[in-house]
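What you see is the complex with one protein chain gone and the rest in place.
Labels run A, B and C following the written order; every chain starts at residue 1.
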Amino acid sequence: MTVLRSLFRQPSALFGLAVVLVVVVLALAAPLVAPFNPDEQMFDGLTLEGAPMPPGGQFLLGTDTLGRDLLSRMLYGARTSLIIGLVANGIAVAIGLFIGIVAGYLRGFMGNVLMRFTDLMMAFPALLLAIVLAALMKPSLWIVAMVIALVNWVQVARIVYTETRGLVERDFIMAERSLGAGHGRILLLHILPHLIPTAIVWGTLGIATTVLLEATLSFLGIGVQPPQPSWGNIIFESQSYFQAAPWLVFFPGMVILLTALAFNLVGDALRDILDPTQRGRG
Amino acid sequence: MTETKPTGAPVLSVERLSVDARTPEGLKRVLDDISFDLYPGETLCIAGESGSGKSVTSLSIMGLLPKASLKVTSGKIRLGERELTTLSNSQMRHIRGGEIAMIFQEPMTSLNPVMNIGAQLVEAIREHQGSANPEATALEMLEAVQISDPARRLKQFPHELSGGMRQRVMIAMALSCRPKVLIADEPTTALDVTVQAQILELMRKLKAEFGTSIIMITHDMGVVAEMADRVVIMQQGRIVEQGPSVEVFGHPRELYTRQLLAAVPRLGALAGTDGPPRVSKSAIAPAQRGTAPVLHVTDLSVTYGGASGLIFKRKAPPATVDGISFDIMPGETMGLVGESGSGKSTTGKAVLGLIPFSGSVQIEGRDIAGLSQHDMRPFRRSAQMIFQDPYASLDPRMSVGKAVAEPLVIHGIGNASERQDRVAELLRRVGLTPDAATRYPHEFSGGQRQRICIARALALEPKLIVADESVAALDVSVRARVLDLMLELQETMGLAYLFISHDMAVIERMSHKVAVMRGGRIVETGTRRDIFENPREDYTQALMAAVPIPDPTVYRKC
Amino acid sequence: EGKDIVVTYKDDITTLDPQIGYDWVNWSMIKSLFSRLMDYEPGTANLVPSLAESFDVAPDGLTYTFKLHKGVKFSNGREIVASDVKYSIERAVDPKTQGPGAGFFGAIDGFDDLAAGKDGGLKGIETPDDSTVVFKLTRPDATFLHVLAINFASVVPKEAVEAAGGDFGKKPVGSGTFLLKDWTIGQKLVFERNPDYFVKDMPKIDSFTVEVGQEPLVALLRLQKGEVDIAGDGIPPAKFLEIKNSPDGAQMIVDGEQLHTGYVTLNTKVKPFDDLKVRQAVNHAINKERIVRILNGRATPAKEILPPLMPGYDNDYAGYDYSVEKAKALLAEAGHPDGFETVLYATNTDPQPRIAQAIQQDLAAIGVKAEIRALAQGNVIAAGGTEGEAPMIWSGGMAWIADFPDPSNFYGPILGCGGAVQGGWNWSWYCNAELDERAVAADSMSDPAKGAERIAAWKSIFTDAMKDAPWIPVTNERRVVAKSLRMGGENNIYIDPTRVINYDAIFVK
């Protein structure tokens, strides 16, 4: 409760929270608010020469190259992209945190093995994994989410590993051991909270990159398949039209940016609020 | 008494200076209308309790107050004819380092870890003197502070030097531009007595050589007595008393000053008694102490970094603790004393199984060698540690209440509300109000943090506490209170202490037995009386001789 | 001067080895680097002798005798002799070469042994003297002269192939209109005219540089700035209207028909497409006009399997008209009144996924829910060649562009029983034994006099195949090439039916 109240006291956090809320609500309410069926290729959605329609008039944000209403596609696309940006990216950060912490805490043989495994994963081409999975499995949103999680945890793990090694050296961890705390308790209650700032940075910057990554992977065939929209694939499908039909790139690009930024504002505020050492500081 | 009265115009004068701090609850005055003068060639000591504004004063003079939270609201600081508070940052730059230099409270962290000593010295010299050959000047300065092998030091990095060497480098750096004023903020707190004595000696010499005036901030009245020409006593942001040191020590006017002086433990004050002085009314009879040792250590050795690689065997480094043995009986305090780096903390950690060791350690008769974290748990209930740095040993993200309840939760003692009561009781016991439970470590002063750590260690009602430098960072008044609390607990609960300190006076006050460590070995051990009244080893004697005596007249006699 | 031109492509040139290269980018370069016994008149599909001075076909159609031009030299200076022709064709067939062209030479006597990896060459090729080559066939093959005009039949010098040690594709030695002067891998290839080419006044430019790895959008920008003369990948959809409607547009765009059909295969071995009525239903369901519009009008709706330019195309054949009612009625008859669920494969490069989506929407209108799977080309090909795997495949991006302008080229591997095997290219898995027989018969009519009869036979084969509806023919795409204003020549040499860009014929104004 106090957390919420502190959150409300910061204008930037409030703004971020509002944007996040609006995006989530619009995504959930897409069928109610979308003016058109997102997949319908409308006859009057293309000019006679087959060019997409610019924003305005019947189509508020214009149409895409198949004559579909961009606004409706973006509303439905929010569902896909939020799942990728939040769930897939969240899982990646979670795995990264887990492996990084455990490797950094355990050191010794197990820690070394975990870290070399991370190195191996880093050296391994993610694209290839995606392609093989695409060929072997029925494509779905959840598979692309899984691949993103599988690929993106590596960097987080590396950074977390470094930080954890620093934390383990700190005296309060030894103090905790002297009280008889088990490994689980130390990891969860005394190391994890200190990694929240890192998690927030990676979690929020990661939203934007994973939403775009989803489009690349879908393009390779493992993600959502056409015509299901996502912010990433709306951009991807029509990025070469950015001169002829700039709205096709601009609007989805802006929502990705805005969403990531909003989560970041909330995240930054939360970090400051959750960190007692930041209390009362500028 | 050959003291000369200060003559001429002051080099530095502070007039009616006030500083406000921005806090969540609004502005708070931390310096209130303080005035003092510093005359050429004089040493002015500022003493006072923790949080009284000593550091803020020195930072104000340097123009280094953190802008975001602290602000000079009124008053003047004059260096010669120049008014400093109104100078721009770039004008102030030329004063800093050039005319006023400063040595900070933390010698360990005040040197840049990634630059070598030479570069850091040269940089300061070049900035203010434009001397033709700054490298040569740097070498001269290192020679002046009597560092061993000065030419080699230029190429070394801070972490390769001991604490004492680092402090010498800091002094060389501060003096390299021949400043008119040197501000030294607790320059020796972190150092052991022998090194402290050398540093103080050095500063005295340099003052004469370079004609520098010194402002020295310290909470150690012994140091004040040894160094000061004049003394300023501060309390809660105000100056309560100032005057020549002989007068202040000899005839303190203010009650606070008298309390400060009374709280100082004096070496040899307890000569002729066997144990620490009694502080409580209800005491356990000595018979209840029991006869079996609570801690039995035989042939304990610790080697850092000894783990060998999978393929390539490394040569094992020399042992940090090398084959030491001792016993502690219930209700007994063993003092462990020795120079910095002699292995005291390492010993303390090893006997609680916190670091790998060889040899045998028995707690209440059972061997703890090679036990896993899980198997150690029963022993944790009977043996606890108070770490050298209380701030570092508290999780900054955990409230104090939770921190104190932590051992209870870990060992599954009581339910939530019972634990809450117990925490309140423990906090009261160590002299904190129960509302402390909801606050976080950084919101407490050093002494309070130390008491929190003590409360946490007591929560499990252990039989043995390893207290590592538990009072070194505290000013005298707080230190006395903490020591009394520990004695009281020993008397009422039959606690045994392994009491680690480099301060001989504190050891004398607390111990039944004393072990003197050097280079990882115990060089001398015996009852407190043996050690303090008939020290056999030269090293022990040297340790005792180096303790400053809080009486300005005593020093001047010798 | 001013006769050096710059051509760009997105994809790198994989190889210039005539017995290996088989994509539309290197196809035209290999054509110009090497000569073959037969060739085509620039811009047309008319066969003419090239390295051969003359040739003679025996009445039974089983023996072909060629006389070589005298004094034609490889660029290494050696004169071409009959044994070079024999060596080159054997090289195309030999599995050690690992080339894709072996199958074309199946009619030559001795093919089976060599294809199985046995030594001894092709006993069906004889070289009685240095300027005579005789081919003995095991069966009449009406397309044999075309076969001798495709790249795989290009003549290469044995010593150069062996000297290159496997890298002949990077160090080609031929006797064509151009020589490869320089190849910076991943960047550019420089071709220079062959001063000793045996035909006078060929080629018309001094040299051309092929720059690879160029994004089509950027290539077009460079073309507008005059840095590039031919944007080989044509005009991306995103830019097409802008260029077309610009003042210079008409002169920059070369837009013409090619031997191409874009189609959807209907897997006759997968339910419910094993039912003819269902296949016919979906044939009625596709609104091809709208797809043409999505392609900015750069295509025409297709009615049948053959493209309009191909001999044998039936102008009178009406095909399946776009009619949702008919489609629904047929579906109901087939027992699927509410439609069914299926999967539509497509490659993942623009505009293929978009066309697949248009098809998907049309299918949805008759109740068929097609899930789209947009994959890399290799994966789609693999799915198509796996029995029972891909119900529908949109062929765009991999579509059948004829190797040579003969209707038979549109049948064998992609509609005949021989292609309906694991790993084959008959993705409909359509196998009509009767049609196969008629195809063999038609191809045996190798007597030029029977040409018209043969074409008529093929015409009926394809329209009969359409009765079984193994495909939905969707569009006949036109090729679009962008050229700078200084480039001259008829449109048809930029979209040559047998070579794409005819480097021999293009010139600078």
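The criterion applied here is as follows: a contact is a pair of C-beta atoms (placed from the backbone, for glycine too) under 8 Å apart; a residue touches a chain by one contact, two chains touch by 3 or more.
What we mean here is this: contacts and distances are computed from a predicted model.
UniProt lists the omitted chain of the complex under the protein name "Glutathione ABC transporter permease GsiC" (options: "4Fe-4S ferredoxin-type domain-containing protein", "Glutathione ABC transporter permease GsiC", "phosphoenolpyruvate--glycerone phosphotransferase" or "Ion-translocating oxidoreductase complex subunit C").
Counted over the whole complex, the shown chains touched by the missing one are A, B, C. Check B:15, B:37 or B:123 against the missing chain and you find that the one touching it is B:123.
Touching the missing chain, out of B:98, B:323 or B:431, is residue B:98. The omitted chain makes contact with just one of the residues C:20, C:189 or C:505: C:20. By the touch rule set out above, subunit B reaches the unshown chain at residues 62, 64, 93-98, 101-102, 104, 106, 109-116, 123-124, 127-128, 157, 159-160, 170, 173, 305, 309-312, 314.
Counting the whole complex, the residues of subunit A in touch with the unshown chain are 116, 119-120, 122-129, 131-132, 135-136, 154-155, 158-159, 162, 197, 201, 205, 208-209, 211-212, 235-236, 239-240, 242-243, 249, 253, 256-257, 260-261, 264, 282.
Contact between subunit C and the absent chain runs through residues 10-12, 14-15, 17, 20, 22, 95-96, 98-104, 106, 112, 115-117, 166-170, 184-187, 211, 213-215, 217-218, 221-222, 225, 227, 376-379, 381-383, 385-386, 403, 412-414, 418-419, 421, 423, 425.
Just so it is clear, only the chains that are shown with their structure count from here on.
Chain-to-chain contact here is organised linearly: an open path runs through the chains from one end to the other.
When every chain is reduced to the mean of its C-alpha atoms, the one closest to the centre of the whole protein set is A. Distance between chain centres (mean CA atoms), subunit B to subunit C: 86 Å. Here the CA centre of subunit A is 44 Å from the CA centre of subunit C.
Residue numbers of subunit B whose C-beta contacts span two or more other chains: none are found.
Multi-chain contact residues of subunit C, defined as those touching 2 or more other chains: none present.
Those residues of subunit B whose C-beta lies close enough to touch subunit A in the complex are 23-24, 68-69, 349, 352, 354, 373-374, 376-377, 380-381, 384-385, 387-389, 392-399, 406-407, 410-411, 440, 442-443, 453, 456, 460. If you check the complex, the residues on subunit A that touch subunit C are 39-41, 43, 46, 48-51, 65-66, 131, 134-135, 139, 218-221, 225-227, 237-238, 240-241, 243-245. Partner subunit B is touched in their complex by these residues of subunit A: 170-172, 174-183, 185, 189-190, 193-194, 274-277, 279-282.
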